[in-house]
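One protein chain omitted, others in place.
In this document, chain identifiers A and B correspond to the written order of the chains, with residue numbering beginning at 1 in each.
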Amino acid sequence: MHISPVLWQFLVRWLTNSALFPPEASAISPQMDAFYFFLCAISAVGLIAVGILVFGFSIMYRKEKNPVATQIEGSTLLEATWTIIPLALFMICFVWGALLYFRIYDPPTNAMNIYIVGKQWMWKAEHPGGQHEIDSLHIPINRQVQLTMISMDVFHSFSIPAFRVKREVIPGRYSTVWFEATATGTYHLFCTQYCGTDHSAMIGEIVAMTPEDYQKWASGSTSGASLAQNGERLFASLGCNSCHSGEATARGPNLAQVYGSQLQLVDGSTVTANDAFLRETILNPSTRVTAGYAPIMPTYQGQVSEEGLIDLVEYIKNLNSNYRIQQTLTASQLSPGQGGASTSGSSSPAMNDRPQQTLGAGQGRPAKAGKTAPSVPGTVNQ
Amino acid sequence: MSTIVTLPDQETARLPKLSYLNSEYGLKSWLLTGDHKRIAMLYLFSITFFFFIGGAFAGLIRLELLTPLPDLVASDTYNKLFTMHGVIMIFLFLVPSVPATVGNFVIPIMVGAKDLAFPKINLLSWYLYVAGATFLVFALVTGGVDTGWTFTTPLSTHYLNTHVITAAMGVFIAGFSSIFTGLNFIVTIHRMRCPGMTWFRLPLFCWSNYAASILMVLGTPVLAITLVLVMLERTIGIGVFDPTKGGDPLLFQHLFWFYSHPAVYIMILPGMGVISEVISTFSRKRVFGYTAVAFSSVAIAVFGFFVWAHHMFIMGVSNYSALVFSLLTMLVAVPSAIKIFNWSATLYKGSITFETPMLYAFGFMGLFTIGGLTGVFLGSLGMDIHLTETYFIVAHFHFVMVGGMLMAYLSGVHFWWPKMTGRMYPESMSQLSAVTTFIGFILTFFPQFIVGYLGMPRRYHAYPPEFQVLNVLSTAGATVLGIGYLLPMLYMPWSLKYGKIAGSNPWQATGLEWQIQSPPLTENFVDIPIMDHEAYDYDWLAHQTEHEVTTVG
Partner (left out) sequence: MDSHAIATEHGEHELHDEAHPAYLRHHFVTVDQQRETASFGMWLFLLTEIMFFGGLFMAYLLYRNWYYDAFVASSNTLGIGLGTTNTAVLIMSSFTMAMGVYSAETRNRKGLMTSLSLTILLGLVFLGIKTIEYHDKYTEHHIPGASFSVEDFVHPTDKRDVPLAPDMAQHAQLFFFLYFAMTGMHALHMIIGISILFVLLFQAYHGAYVNGHTSTIDNFGLYWHFVDIVWIFLFPLLYLISRHPLK
């Protein structure tokens, strides 16, 4: 794959300007294009071979030149040849394609994570720092970015041709894709899975910026609360901390540092507590009961939106210690019955004694003692 | 240019006094017929009708895509256009095209039988086709359906309020038409071969249709039950495909593609059978590597059942299952390549002429090769990530289905037209059509490969302006293509009255169907023949010609 860099640059520039190729704006784009060249080359060879045979024989053996045909049964040697050679070429394509596929769909460990929620007919991007975008995505170049995506309704597909990446965005489960942008600029974002009336309008922009510009953008665009902070509010308002209080006698497992760990479930299986697991457990807890605990967690299906789930997952991802959970407990000012879901029938007595405190300790917001908390982003009321 | 066409003396030639066309008169004799040839003609009429409806929708789509803005039709209308175009072209045209028209007509004669195994079921097949088509037309005129031909859930089950159930019912019923046709062919080829007709003396057209019939019989029922589930889901809404109720939308994808991938082989295999016959006849040679071509047909059918998830590489199947399906996809590509090379080798040391069926066959060879090779692009996992769901896919399947299958279908119709009607079509007009179609096709669909690599998604009503040039090229090509398809609609009916009398064997071909009168008697053969020579035996034919009487009447 070592073509002279000068020749490669020339090819790239010429091809991009000829509008045959989308811009090569990510680390994987040149690899994809190289593979494409190879495929085009063997296709051209194959087509020319067939073309020469067909045209050549038609002319050489046209009736005027060759009035009597020679009956030929076949040739095992030829059959073998034109079985094995195409098979070998296809196997090369298979291996190369598989390598490329694994490279694109196996995310690297230290990628920066951004959440994407697709819904008819818009894309929402949620940066962990609390930046929310609609139909656009700002990213820094030269940084590995992973997208964790989910749909709120039907199948969509998140496609960035310039980066040569695409992944289906599925309702009910997370899908991920990663890339590393290498060239600043604005690139097309398309939804490529037919999703109804305004499928062609579900497009947007990917804005790749230098790291400095990205920082500037990020600090200027934040909504004020990171996803984890939103998650914290939800955690409290939905009453999660009544069971997941972090205490030894708690009814629910401790969530500090649970993200990424190996969990043993009641049926004996071991699972990794990743994003998908956390989301699934919130929605279908009785299918994933941790060993040693009773299956009493209620389902939150229908009570929390996908954005809310993302916030909760972010919150849990960032839970380093029990102290953090305690902070959430004390920061909550909701009494049972107000906002969010209640646990199965019983109110948590501990919360009644909770002294009213400011929401989000240390954020400098005025206390809202006695009033119902403002509707928390992420619950279905919005 | 010289030709092998050998017609009876036109001064004295007449159509045979008695044939399947005039053995009985009246609408009832056609609508209640058991004669496979009449049923073939009923199908020919129906599918041509639906081809033009589907084609009209294609024209509207291309017209809209002339400009980047959604300015011709509303978004919902556009979505209905491409949905109905796909549904009609696939289920009402491509799937029955060669099997139900040419296959129905010719297969019993090729095996030396007086009819298919189950004539009444054959007629039932046609009525099921018409019933299914009626449901689809009803869905069309009462507002259309916009799910895409793939009926993807949960869009089709919970997010659309168009006539999804009606359309699904139409496809469900038409599917049974396909199943019964396939069943008939398999049983006929197994049980109705005349004495001496061993498997390896069958024309390759029979082998290809046999392979396609296996796919029809085993694959279509899965589509049927999948559509039933979609219809139930739409009415009861249990959540069998709805994740918010515990269902799995990917289950639908697996069930749907389990049929729909073999479906593409159902569509292409009979066309490949036509090409075998045509290339042999117009090079005056037996097909090179008969056994290889025969087994390749069956191999395509068998492998075709194991590659369905290559339509789902980016949909969340595990990397490892994607690996398996990609490997199998590469394997299924090989038999098609073998066939192309065998056909090319058939030309070697042949005596080649360029009548219209041969021109279409050459068009097939080139366009199917391109289409098939681009399939390898898509079967390669990494490449598929960039190319899937773009116009590259649209170009790929139009190359194989239209550039491949439709050309093969036209080749077959022209090839067997003299047998079916007793008349020749006008040669220069038809050659002009073939060339026009070829040129129009390339102009229409080649730019779509490019715009697909650029990233233009499929099923898009509006697109970024930088894609316009290629779209304009594509629409321009579509105009030419349309002309190419309209011309046969003019000269074929013309030939029924004014075409030259063909005689029993205008092409000097070897099949059993060419040894009987044109058009054939209702019972095909007065006495069941005994097969005593190999397929494509031109030496045997040379001896026959000495004894052959060319006057008819």
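Everything below uses one rule, namely that a residue touches a chain if its C-beta (ideal position, glycine included) is under 8 Å from a C-beta of that chain, and two chains touch if they have at least 3 such contacts.
Since we're looking at a predicted model, the values are computed, not measured.
Colleague: Considering the whole complex, which of B:27, B:141 or B:526 touches the chain not shown?
Modeller: B:526
Colleague: Of B:221, B:426 or B:464, which residue touches the hidden chain?
Modeller: B:221
Colleague: Could you tell me which of B:247, B:289 or B:452 touches the chain that is not displayed?
Modeller: B:247
Colleague: Against the chain that's been left off, what residues of chain B make contact? List them.
Modeller: 108, 113-119, 121, 179, 183-184, 186-187, 190-192, 195, 217-222, 224-226, 228-229, 232, 236-240, 245-248, 251, 254-255, 504, 512, 515-517, 520-521, 523, 525-530, 532, 544, 547-549
Colleague: Footprint of the hidden chain on chain A, which residues?
Modeller: Contact residues on chain A toward the absent chain are 283-287, 295-299, 301, 344.
Everything below uses one rule, namely that only the chains that are shown with their structure count from here on.
Colleague: For chain A, which residues count as touching chain B in their complex?
Modeller: 19-22, 32, 35-36, 39, 42-43, 46-47, 50-51, 53-54, 57-58, 61-64, 66-75, 78-79, 82-83, 86-87, 90-91, 93-94, 96-106, 120, 153-155, 157, 159, 161-162, 164-168, 170-173, 175, 188, 190-201, 203, 284, 301-302
Colleague: In the complex formed with chain A, which residues of chain B make contact?
Modeller: The touching residues are 2-4, 70, 75-76, 79, 146, 148, 152, 154-155, 159-160, 243-244, 246, 248-250, 283-286, 288-292, 313-316, 319, 322-323, 326-327, 330-331, 333-334, 337-338, 340-342, 344-345, 347-354, 362, 365-366, 369-370, 373-374, 376-377, 379-386, 388-390, 450, 453-455, 457-464, 466, 469, 538-539.
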